[in-house]
Structure formats: C-alpha cells, structure tokens
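Of the protein chains in this complex, all but one are displayed in their positions.
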Amino acid sequence: MRTLMKILLIHGPNLTCSADASPRSTATQRSRRSTLRFRRAPRAAGAALLAFQSNHEGALIDFIQAEGWDADGIIINPGALTHYGLALRDALAALSASIVEVHLSNVYKREAFRHTSVIAPIAAGQIAGLGWQGYLLALEWLLAKDAAPT
Amino acid sequence: MRTLMKILLIHGPNLTCSADASPRSTATQRSRRSTLRFRRAPRAAGAALLAFQSNHEGALIDFIQAEGWDADGIIINPGALTHYGLALRDALAALSASIVEVHLSNVYKREAFRHTSVIAPIAAGQIAGLGWQGYLLALEWLLAKDAAPT
Amino acid sequence: MRTLMKILLIHGPNLTCSADASPRSTATQRSRRSTLRFRRAPRAAGAALLAFQSNHEGALIDFIQAEGWDADGIIINPGALTHYGLALRDALAALSASIVEVHLSNVYKREAFRHTSVIAPIAAGQIAGLGWQGYLLALEWLLAKDAAPT
Amino acid sequence: MRTLMKILLIHGPNLTCSADASPRSTATQRSRRSTLRFRRAPRAAGAALLAFQSNHEGALIDFIQAEGWDADGIIINPGALTHYGLALRDALAALSASIVEVHLSNVYKREAFRHTSVIAPIAAGQIAGLGWQGYLLALEWLLAKDAAPT
Amino acid sequence: MRTLMKILLIHGPNLTCSADASPRSTATQRSRRSTLRFRRAPRAAGAALLAFQSNHEGALIDFIQAEGWDADGIIINPGALTHYGLALRDALAALSASIVEVHLSNVYKREAFRHTSVIAPIAAGQIAGLGWQGYLLALEWLLAKDAAPT
Amino acid sequence: MRTLMKILLIHGPNLTCSADASPRSTATQRSRRSTLRFRRAPRAAGAALLAFQSNHEGALIDFIQAEGWDADGIIINPGALTHYGLALRDALAALSASIVEVHLSNVYKREAFRHTSVIAPIAAGQIAGLGWQGYLLALEWLLAKDAAPT
Amino acid sequence: MRTLMKILLIHGPNLTCSADASPRSTATQRSRRSTLRFRRAPRAAGAALLAFQSNHEGALIDFIQAEGWDADGIIINPGALTHYGLALRDALAALSASIVEVHLSNVYKREAFRHTSVIAPIAAGQIAGLGWQGYLLALEWLLAKDAAPT
Amino acid sequence: MRTLMKILLIHGPNLTCSADASPRSTATQRSRRSTLRFRRAPRAAGAALLAFQSNHEGALIDFIQAEGWDADGIIINPGALTHYGLALRDALAALSASIVEVHLSNVYKREAFRHTSVIAPIAAGQIAGLGWQGYLLALEWLLAKDAAPT
Amino acid sequence: MRTLMKILLIHGPNLTCSADASPRSTATQRSRRSTLRFRRAPRAAGAALLAFQSNHEGALIDFIQAEGWDADGIIINPGALTHYGLALRDALAALSASIVEVHLSNVYKREAFRHTSVIAPIAAGQIAGLGWQGYLLALEWLLAKDAAPT
Amino acid sequence: MRTLMKILLIHGPNLTCSADASPRSTATQRSRRSTLRFRRAPRAAGAALLAFQSNHEGALIDFIQAEGWDADGIIINPGALTHYGLALRDALAALSASIVEVHLSNVYKREAFRHTSVIAPIAAGQIAGLGWQGYLLALEWLLAKDAAPT
Amino acid sequence: MRTLMKILLIHGPNLTCSADASPRSTATQRSRRSTLRFRRAPRAAGAALLAFQSNHEGALIDFIQAEGWDADGIIINPGALTHYGLALRDALAALSASIVEVHLSNVYKREAFRHTSVIAPIAAGQIAGLGWQGYLLALEWLLAKDAAPT
Partner (left out) sequence: MRTLMKILLIHGPNLTCSADASPRSTATQRSRRSTLRFRRAPRAAGAALLAFQSNHEGALIDFIQAEGWDADGIIINPGALTHYGLALRDALAALSASIVEVHLSNVYKREAFRHTSVIAPIAAGQIAGLGWQGYLLALEWLLAKDAAPT
C-alpha cells in the first residue's frame, strides 16, 4: 500500500451537496454539513479524499471506473440505488478497495423496499442510522484497517 | 400561493417529443400531439408550464431538484421508471408540490410488472388509461385544486 | 352512437349519498357534495346521467345488467369491492361501455390490500386520489372521448 | 332416500336466465339454452328440479338454507363467487347433499384468479369446460349415484 | 356517554337464529342458544341490545349505517365474511363504537383461509374458540369498559 | 369428421388395469371396473375406442404421437403426472383432438400439490371426483360434441 | 375433575410483575395491576391459581412440565414467544388442560409478525385486545366451562 | 431489406472497451478482445456494424432511439441492466429489428438475481455462457436469418 | 483431447425426427430439417456426431450414461424436461463434456413455467429462440472452443 | 408376518451399480460398494433382498407394482426423483410395507431444490448424509422393527 | 483420534428423561426408554457417552461450548428448536465433531413448520421417523465412521 491512502466518497441520487439545492431538503443540508466535517478529517490522517455525487447511476459507474481501480477505500451512500442499482454493484464489485456502505437514516425503520441492499453483499460492511457521523466512522475504520485483521 | 402557478410536465424514458423520433413509435406520436394541446391549455389559465423529457433517470432528478422546489404542481409520466425508479421517487417525495402520475395506457391491462408503481405512494393521485387527455385532466385538477378541499 | 349519451354513475359499499347517513362519515359527506356537482355537469353536455349506490354487490350487478347494456360510459367507485368484487368485474366486463374506475383517495398510500384492483384490468382507465373532482374528470373524458383516438 | 329425488340447480352472479337480459351477453344466452334442456331431463328420471339464480351471494345462501337441508343433490355454477364466496361455501358445507360444481368454460385456460375454487374442496366433484352439457352430465351423475360406490 | 348503552349484536352469513333453520346445522343451534342467554344479560346491566343477522354483506352494512353511528359497542361474528368482507370492514371502521369480533370456534385450528381476519385490525379486540360464552364475555367487557383504562 | 370417431382412453401411472395388480389397491380395482363398463359404451355409439395405460411418461407420449394425430377425442386420467408431466402436456397440446381430463377422486380435497394440473390448461375440460362414471360422462360429451357449439 | 380447579397463569418474556421493574414500562404496570385483580377473583370461585412469569422460554417449559400435568386450565400470555416459541407450544400441546391465549393489546393492529401465533392452534381459544380484563374473562370462561358444551 | 444490413452492437454498464479501463477487470479485457474480432467479421459479410457502450441506461436508450429505427439487427449485452432495465426494454420493444441478447457468462450459474431477464421476453433469442464467441454466433445468426424461416 | 471430437446431439420429449411423425407438428418438421443440416456440418470439421431422441427421461439418462463419459461436447434440447427433469440434470452434471442447452423458440416469451431451466445451471451455456440454427451455432462453438479461453 | 422377510432395495436415476458405468462417477462407485456390503447383510438375518435400479420412473413403478404388494420393507434412494417423482410416491403410498428413504449425501447441504422430498411424507422415516452405511442402518431398522413399538 | 471416543447425546425441549415427568407424555416415556438402551450400547464399543437434556436453548449452548470442543460425535434431537434454534445451530457449527440430527417421528408427516430444519445444513446427516432406534443407528454410524470414507 502507498504512503498516502486514496479514499473515494460517493453519494448517489438526491444526496446533493451543492449550494443551490432547495432549502427544504433537510437530507441535503445534513449531507452538506457532514461532508464539510468529513473532508477535514482525512487530511490530518495523511489520506487523499476524492468526493463525487451524481443523480445518474451511469455517472457513478463512470467515476468508479476512472478513479476506483487504485483506490484503497470507498465510502458510498448509494441513496435509492441501494435497492436496485445492480450496475453500480457490478462496478464496485470489480474493485479491490474496501467498501463501506453508509446510510444516514436507519433504513430498517423505513419502507420495506429500503430493507434490501444490492450493494451490501459486495461491501466490507455497512453503517446505517448513525447520521453524518456514519461517514466519519467509516473513514476512521478505513484508516485503521491496516492495523488489525478483519 | 403565487399569482402564477408553476407546473412541471415531466416525461420519462421513451416518451420523447422531439421531431427526429422514429415514425414507427406511435406512443411517441401520441405523446407529441398531447403535449402540443397540453401546452396551450395552461396559458389561458394563467399558469406557467415547464416541460422536460429525458431517457436518463438522473437527468429527471437533476431537473426536479433544479425546478421542483418552488413548483406548485407536477404532472409526470415516468414511463418504465414507474416500476423501479426509486431514486426518482425520492426526488419527488422531497417536494411540496402536488404530484399527479399519468399513464397513457391502462397499465393494469398490461404485463404484471406494470401493475406496480413506486411513484404512486408519494403522489397525490394517479390517472391511467385515458390517453393524452389524461394530461389535460391532471392539469385541470391542479388548476382547480385551490378551490376545493382534497 | 345516439345523440344523447347514457352514462352510469355507480357507487359501491359505504359510499352512500342519502340524507340520513351518519354525520360522522366524512367520506359520505364528500361523496354527496361530489355527486351534486357531478349531476349538474352532464346536463349541459347533453348526456343523461343515471346514478346508483348500493352496499350490496348483487344489487350493483342487478343494476348493471338492467341499465348497462345500452350505456355509453360508466363511472364507478366500487369502494372496497374494488379489491375482491370479482362478480362485479364479470358484470362490467360483459358491457361495451367505456368504464372509468374512480377512487376519492390515493389508494396506493393506504393499506396494502387497497393497492390491488380486480376492476382495473377490465376498465378503460383509472383515476385515484383526486377527490370528488375525479368524477368530473372521468365524466369530461367520457364526453370528449369521441373526438380523439384512445 | 325418498322416491323422488330433490335436486337444486343454482347459478351465481352474471348467469341470469331471464328473458330481459342483454342480448350481448353470450354467456347469458348459453346458460339460458342450457337451463331449458336441463329442466326437461330430470322429469323423465323422476326427480324434482328446483332452479335458482341470483347476483347476491346472500340470496344464494338464503335459498340454500331454505331448500338445501332435504335436497339430495346440488348442481352449482357459482360464477365469480367460485373464487371468493367463502360464505357460500360454508352454506353448502353444512348440507348432506352431493354437490357438483359446474363451469361452462375451462376456467384453467383463463385468468389466474379463476384457477382457484373455494367451493371445490367441499363438493363431491367438478365439471369444467364442457359447456351447457356439463349441467346434464352432472344431473346424470347425481341420478345414477345410488347405483354405484363413489 | 348516555345512561343506557346501545350495543349491537351482529351475525354474518350462516349464523341464522330463526326457528325454521335446518336442524342439521349444529352451529346454528349453538348460536341460537347463545343468543337467548345473551339477550337476557344486558337488560340487567341497563344496556339496550339490538340484534341483527343476515347472509347478505350488503344488508349487514345497511344495518351498521342505520344503527351504528350512535352505538356504544358492537359484538360481531362476521362468519366467513371475516376473511374477505372488506366492505363490511369499511362500514365498521367508520364508527366510533368499540368493536369486539367473536368466533364460536378456534379459527386458528381450522383451514388456513380462516386464520386471516380483515375485521380484526379495525376492532378493539377478538375472542375466538370460547363458544357461545364468547358473546357473553364480549358483552361483559363492553359494559365494564368505562370503569377501566384500556 | 369420419363416420367412426376415434377416441383414446389414456391412463397414467398407478392406474393399471391388469389382472395381476395388487388386490390392496382399491384405485386399481375401481379403475378396472370403470374401464370394463367404459369399453362397452362407445361400441353402441359407433366410435372406436383405443385404451392405453403406462407408468412411463415417455410411453404415454409415444402412444399419443402414434395414435393421437387422427384421434377425434381423448379421455385422459394422467395420475400423478397431472401435476408435473409437462412433456405429456406438450404431446397433448400438439393434437387437434378434444381432450377431457378425468380424475376419479376430487383432487381439490386432497394434498395441496394435487390442486394444480399442468394438463388442464390445454384440455377442453375437466371432470373430477365423480368416480369411474367420470369416464362415461367424458365419453358421452365427446360423442355429443358435434351436435352443439361449445 | 377435582373439587378445587387448578389454574395456571403464565406470562412470557417482558411481562414481569415484580416491584423492581422499570417505571417506564407501562406494559409492566398494566400487567401488574391486572394480576392483582386477577388473583383475587379465583379465590371466591374455589379455584387454586398458580402464577408464573419468566423471560426464559426454557423456564416456562420447566414450569409447564412440573405443574401442568394436573392443571385444569391455563391462561397464558406468551409475549413475543407467541410468534416463534415452538418449544413452548410443544410443552402446552402435551397437556390435557384447556388453554386460553390472552394478549393485552390487539396484536392484529400491530407489526405484521405479531399477526401469527404458533400457540393459537393448540389452544382452546384466544382473547386479544381487551386489556387486563382479558385475563378475567379467560378465568371466568375456564370456571364456567364445565356447565356448557364447548 | 436493404443491400447493406445495419447491425447495432450495444454493451451496457461495466462492459467498457476503452483503453484506459482498469487492467484488473478481466470482464473488460475479454469484452475488448471480443469486440475486436467481432468488428472484423461483418465487413466481410457486407454488413455495417455500429457499436455503442455506456454505463448510462439513458444513453443506451438515446442511442437506440437515434440509430435503432432503421437497424436490421441488434446484438445487446445489457450487463446488469438485464435484470431491471425496464426502460431499456421499452426502447428495444419499439423497434422492428431482430434482437439477440448475449451474456459472456452463464448467468444461470450465478446469483439468483441474474436468472431473470427483463430483456429476453422482447428479444428474438438469447445466447449465454459462450464467452466472446456468443457475439460472433449472434452476428452469424442475424446475417443468415433471411435464408431461413424462424 | 482426441483427434476426433465426440459430440452428442440429444433431443428430449416431443422433438421426434422420425419419418412417421404427425405432419401437423411443425416443431417436429423444423427439428427434422435442422438435424439434417446439422449432421452434415460436423463431418467437415472432423467430429463424430451421435444423435439420440427419446420421449423417456430414463432413456435419455441411459444414453448419457452409455455414451457421455467420453464425449467432448453435448448439444441438448431437453424439451419440456428442461423445466422438471432433475434426474436428467444429475446425469448431465456427472459428465466432463461441455454442454450447450438449445431451445428452438424463445422460451422467455412463452408460459411462465418455461422460464425456468433446471438444466441451465449445469450447462456451459444456453442458446434460445434462434430456431434450428441454434444447433449449428452450438456445434460451431463446441468445435471452436479449444482455440479460446472461456 | 412370514418367517422370511421380503425387503426391496430400490435405486432411482443415476444410481447405477452396473460394471460398465463411467469410472468418473464417484457416486456410482460408492453406491456399488454399498450395495455389495448391503446384499451380504440380510442373508445372515434371514431376509430375502430384492434389488432394482432404473433411470426410468415408470420402470421403478412397474417394479414396485410387481414386487411391492407382499414386501415387508422397502429401502429406497429415489435419486433426483425424490424432488418431483409424484407418480413414484403414489406407487409407494399404495403399499403396506415400511419404507425408509435413504440419501447418500446430506441433501440439506446442497441446492435448495434438494431440500424437499415428495417421498418423505409417505415413508416411515428418512436417513440422509450417512453414506453407504445409511442402507445398512435402514436394513437393520427394518429387521429390528418387529421387536419394538415405533 | 483418541482411543476412547467422546460422544454427546443432546435432547432439546420437551424431551425430558427425568423420573418426575408427566406420565401422560408418551414422547417422554419413549425417549426415556431409548436413552436407557442407548447408554448401554457405547460402553461395549469403548466410547464415552455424555448425555444432556434441557428445555433452555441457552443451556444446550452452554453444554455444547463446555463439552463439545473435544467431542468426536454428537447425536442431537433438538425438539422444536430444530425449526428456529439458530443460536443452537451456530454453537454446533463451531465444532469439528460429526453431528447426527435424530427425530423420533417422521417430521415430514407432521405440521408444515416441522419440515424445515435449521440444524440439518450443519449436520453430517439426519435420521427421522425411526423411533428410539434412530439414536442407536446414529451411535452405530459414529462408531463405524472411521472405517469408511464418507
């Protein structure tokens, strides 16, 4: 492994962080704050963070194919693609990076269709329901992963 | 509510209205005629109509995030995304606009997979099988909605 | 087709319009107001409207067999029979009239058993969730239907 | 057993035999012709035939409770109640008469919901798809039943 | 609440109490004895009991709409309508009365289709398998209900 | 159609008619008696009857391919192949003969797997539960079929 | 039967009656009050009441094996074991005592997994949703049971 | 048909052929080699080959709408869209071209979700598990198709 | 591998090639023509072709056990056994030969039971819907297989 | 029971014991060794062993009908027919002999379709996963069965 | 392997062997007799037998963790835990001992929930329906296991 870890932070549909988003979407707001804190964390730990968001499943796959092959870790909140994005799954499954699936809310408390993840079986693990801190915990785990057997 | 209602008309995959579409697709032709009549209607009623079509689920979400936050009503024919577009559903669910799901054909007469809509549970209502007039009826309902309790 | 269209307005169980109904049932109240407005509409359009309500599936079928064979259009809110009234379905399926199934509420937001309609596959179309205006829209469509290919 | 057998011929919803029925319903016509031939047959065999048709499940049960307790055989085409008429089933199950369920068409060639009969498990047997002759064959079997072990 | 409680006792299909019923139906007999004891009980407790039986789902709904809106309690054995009487359910759900669903036999020991009740989710509670005494226990509970928090 | 009708009588596995069968199998005995009466009937009616029994699905298909192409009617009790003999179904479906599926017992009263027939959807009709007379009734129907529209 | 009836009152997991339970659990409080009233009732009726509660399925079975073999009646609220306690079911099924399953709340209004009881098929009956009075009604039924045929 | 056949070769998500793809993806490599051989084949046969790959379902539909209306044949490996790309299916279903669905691996040996294809019911046929040669065989079939009835 | 490849061509029930087959079965005719062309092809390629057809699953297994152990490739159209021939599957699974499952028609366009193949998971691949040419393509693939990694 | 017990040893498809079987099939080898040991065992115990193997379900039924009616015990490994051989089941169910179903491997560790046995419900018991010794244990049990109540 | 084999005999809930068990439970009696014979058998074979019964799943796991790590074989009748004791399964799966699951009765003849075993997939094999001799056969197999390849 290289001295500087390369970690991808991927957000799926409806998890936009841009400034012009509707002020009504609290999910958007929370995600934005989370990302701000998130981006500061890896710098101290000597890791390079590359963030990407798209509402297009195809664009997420394009990004994964372009940047994923030499990534050490991937933190992904696939949004609703969690439940049917099989093409996204195939793109992630082709990588050797450790993948952590993160959900802001506890999906197991919501609609039945949100209880199934097509991404989880090809990820290293899953963090759900712990809010924006879920991203920080996933990052922490990726950074600490070398020091411990899984 | 503002003096001029803002209404979005959204068409999903394969419901293209452009002039270069294949002449063999009768669905396309009917949709085009419908849109022409449809666009003339709201002007008389003092409403602004904004139409968008895309074969890309991501582009539909991009449009909804850009234009949906201050829309008063949405008329959407999600095409085949009706049955699996959970990301589209999440984008629509974040809005406060009244949403009417429209299908040209009676989907309950067709293949079993067309009997399930992931959009319907977050819409105000659904019109199916009434052809291009379904759009006009949906528009009429959105315009009349202030005058009556739902 | 005859000069004067014959349109049936059929309400199933628990959608009573009579004056002696319990004042607590808001569904009943809404249905009554809807019917009043509804009855005025077709007169202007030169159509004869024949309304019928019953809590008995058998009585609905008796009515359909007596009045349906020369009807041009049928607007039906089958109430809970929507979900299991297969005999009602067979009675309607034997007619040549265009049938529009109307539901006051968005049944797709309610209990799972309300998501399935045994009537929809034999209807021309369905309007759900648009309140009492759903009846007016259905009527409008039936009246306009000659002028446009379905 | 009495000298004169008492046999009930019961038709469920939409299997009306009355003269004023819609001429478009071929099922009705076929049923009517069948009944005419049917009624002549038992007289020669010294059996009393009592026929009843209703679109009301409740009326069918009323008839069965009034006339079924001393009937020797029952020929029933429950129409669409075949698939959900559990109350009709309970009424029939309380009798000691031999019951033959008859369907004009081969229900196993039609919609999936017609493949299940809630009546069949409490009947002696079922005849399906043999048209109006199914009634004659059922009658023949009921008349011949004493002479042979089932 | 008024001084004199109004309690409805409703029996569904095949639970007839009339004297001319078939002597073979033991369920009928048991129901009749139960009703006799049952009718004597509320008089002592200062409650008015109104009993109704019908084999017609529609008639049950007619009765509920006529008498249910000012009832304080309802004891109902829906018979086989327990399993598919969604219109009956809707009629009951519109009331404010406390509803107790009673079954003479333990339906959970019988055919699989009897294990599901469409009435139970809108009732206060259910008593099954305790024979005709189930009615008395339901009545006792309705009479005592004011004195204790549920 | 030729002057002399050709009718095939086909029995599937475990419905052997031979004299050396186990005396314990009452199904076998009943089937044997049935066949004896059955064989006498068509001669009077001027029809040629060709009977075949095999425990081998392949042998049943061989027979159908050899004798079925010019048969006018087929009476078949497929035994347990009723429930999984898809190859037998394909063999029968290739014929133009009218096919009547017969079961000695009421299969709808027995194990759940016996409630499904893969043969019924390609047959003209089905007779179940009427014992050995079911064969005679099927024969009668095939012979009378010319005289009446199905 | 002996002069003094032996009745077991069994509570499953999370239905503790002890004084040190968390004051936040209202289910616990209600159960405690219910038990107090409950224990006073049988003494007047000349029956011996033996109460037991455990969070351990195994301990419930131990108790049933030790005290159940000569019990005349069992009132059991199995708590969540209702839905998966097959070993508890087997222990109860081995007894000759009349068993009444009691639930404080109407389980049919709650999560789907609470709609299925593995205990109900081996009980005499079930009382659900009638609060702590459900225990009293069950007791009353057990005491009165000798005087009436089930 | 025109002298020069127009054949589209369409690859769905994760089946990229570009030179900058990750060297770890063997599926990518195999697909690339396959395409090279594939492109040489039709030139000899006098057919024009138009190839397109995208990770975006929408882009695949855009391409099909632009180039598909006058295509004679389509060879498509939809990747993971095979299992949920209903919009892609609708786009293909609108064409008159013969469509062959090709999978490099035997999808029936892999995860259960890969056993279902929403594309297959609207294709002429399917080739699976024959590696990159599957494309050549599909091409061969399209070229030879005129010479033989399907 | 030996100089001369040994390839088995196996047809299941109802895919008879014999001259005495019914002229009405077009499937039979097509299969026959296909086999004729098919048999000429391998000779040029230096492969020995051994063809077998049977309506008996057992006979197909007997043949596979006798001839399959040293076969290099197997082309099999199992007919309806595709969907339930688990014994045939076990026989094929014991071989080391490459197996290609071929269907004349696109089974995914036909009855639901034809969408499942118990053979496909143990085959190398599947060709469906390409008519008699499917056999030639399968043969071509088996002959070319040495030259390329799967 | 006779002095000399008659025990049938029946092997279904792909469990051939003949010398010419493929040397690659280890299941075959194991089965052969097992049979050799098996055949020696009953002789010492004074029982007559009759063994039969066939790849044809029909031949297995023929054998059972010829030899099963006076057999005292049956040891059967139905191979893949375990999962769909309903005709085989019917043949066995007609016997009075005690039947033990034996599987060499633990079918519950293998493909899901192997977890269901249509034979088990009509057998006395089942031994699975204990290799060739399963046959010996089944034999031992049959021989010892007289001495102990089941 | 050590000279003296260590074999655990584990009984789950309701399979108590103690002297004070209810005399009504015949299952208990049979289990007791079985255990007595069972305990005598291994002594002759030079194996140490350690028996344990508990109605507590937790106690069974405690025992397995304390005694299972150096056991050579385990014979377990999990009682009703067979169907839901996933924690018991996990405890057993952590061992290297050969495990035989034994059921006194043929569970495949009883209620549907008894047809599924969560233990079977992690056991070596299963013996069901052979009564108390099932234990002896399991013991015999464990003792003989060294002498033969599985």
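First chain written, first letter: the chains are A, B, C, D, E, F, G, H, I, J and K, and each begins at residue 1.
Everything below uses one rule, namely that a contact is a pair of C-beta atoms (placed from the backbone, for glycine too) under 8 Å apart; a residue touches a chain by one contact, two chains touch by 3 or more.
A quick note: this is a predicted structure, and the numbers were derived from the prediction, not measured.
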Residue, one of G:54, G:77, G:106 or G:126, that touches the chain absent here: G:54
Residues of chain A in contact with the chain not shown: 100, 106, 108-109, 117, 120-121, 123-134, 137, 140-141, 144, 148-150
Touch residues of chain G, complete complex, unshown partner: 12-14, 16, 20-25, 27-28, 54-59, 79-81, 83-84, 113
Residues of chain K in contact with the chain not shown: 56-59, 61-62, 65-66, 68-69, 84, 86-87, 89-91, 94-96, 118
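The rule is short, and it goes like this: only the chains that are shown with their structure count from here on.
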Repeated interface matching C-D, over half of the contact pairs identical, chosen among D-E, E-G or B-C: D-E
Centre-to-centre distance between chain G and chain C (centres being mean Cα positions), rounded to whole Å: 49
Chain E: positions in contact with at least two other chains: 56-59, 84
